[in-house]
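Here is chain A:
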Amino acid sequence: MDNNLLKEELIRISGAKPVKCMSCGKCSATCPAYEQMEYHPHQFVNMIANGDIEPLLNSKSIYKCLTCFACVDRCPRGVEPAKLVEAVRLVSVRKQGNNHLTANDIPQLLDEEIPQQALVSAFRKYTK
Partner candidate 1 sequence: MQRIGVFVCWCGSNIAGTVDVKAVAEALKNEPGVVYSANYQYMCSQAGQNMIIEAVKEHKLTGIVVCSCSPRMHEATFRKTAEAAGLNPYMVEIANIREQCSWVHKDMATGTEKAIILGKAAVAKVNLNAPLTPGESPVTKRALVIGGGIAGIQTALDIAEAGFPVDIVEKNPTIGGKMAQLDKTFPTLDCAACILTPKMVDVAQHEKIRIFSYSEVEDVTGFVGNFDVKIKKRARFVKEDVCTGCGACVEKCPMKKIPNEFNLGMNNRTAIYIPFAQAVPKVATIDANACNMIKNGKCGICSKVCTAGAIDYTQKDEIISEKYGAIVVATGFNPISMDKFDEFAYNQSKDVITSLEFERLTNAAGPTAGKLLRPSDLEHPHTIVFVQCVGSRCASCAEKGKEYCSKICCMYTAKHAMLTRDKYPDTEVYVFYIDVRTPGKNFDEFYRRAVEEYGVKYIKGMVGKVSPEGKKLKVQASDLLNNKQIKIDADLVVLAAAIEPDKSARPLATKLTASMDTNDFFTEAHPKLRPVESPTAGVFLSGACQGPKDIPETVSQASAAAAKVIGLLVKDKLKGNPCVARSNELMCNGCSSCERVCPYGAITYEDKEFRMPDRTTKVRRIAKVNPAVCQGCGACTVACPSGAMDLQGFANNQIMAEVDAICK
Partner candidate 2 sequence: MQVEEYKPLIVAFCCNWCSYAGADLAGNNRLNYPADVKIIRVPCSCRVNPMFILRAFQRGADGVILCGCHPGDCHYTSGNYYTRRRMALLFSMLDYLGIERERTRVEWVSAAEGAKFAATMNDFAQKVASLGKNKRLEDLRCKK
């Protein structure tokens, strides 16, 4: 998809406002998944604003976000970075065959105690 169209699509899905970002980096400062991410929350915002979206779509970073909303609540500009990360992930997993988790993967991930909640959440986040 054309980068600008893709950007519009991400903004439409997320309802977030990357243009409001003032590059303070507070989202990345607060992110608990920072170390696991190749692209960090502030880079998601910045790269989406610049239409540089392909690298994000292909990065594992989109599966590392915990949707804990710390970046959303602490952002002084109301940008809502977590919603942008989710939008990128959705654009990826909505494509046929792009599910990040399948039913076949589940048995080896299970243990005695794991709550159902974890499974349904993971399915909701990683598959379509």
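Candidate selection criterion: all candidates are chains of the complex that A comes from, given by their letters.
The rule we apply is simple: a contact is a pair of C-beta atoms (placed from the backbone, for glycine too) under 8 Å apart; a residue touches a chain by one contact, two chains touch by 3 or more; residues count from 1.
Note that this is a predicted model, so its numbers are computed, not measured.
Although all of 1 or 2 belong to the complex, chain A touches just one of them, candidate 1.
Chain A makes touch with candidate 1 in their complex at residues 17, 20, 22-31, 34-35, 40, 42-43, 70, 74-79.
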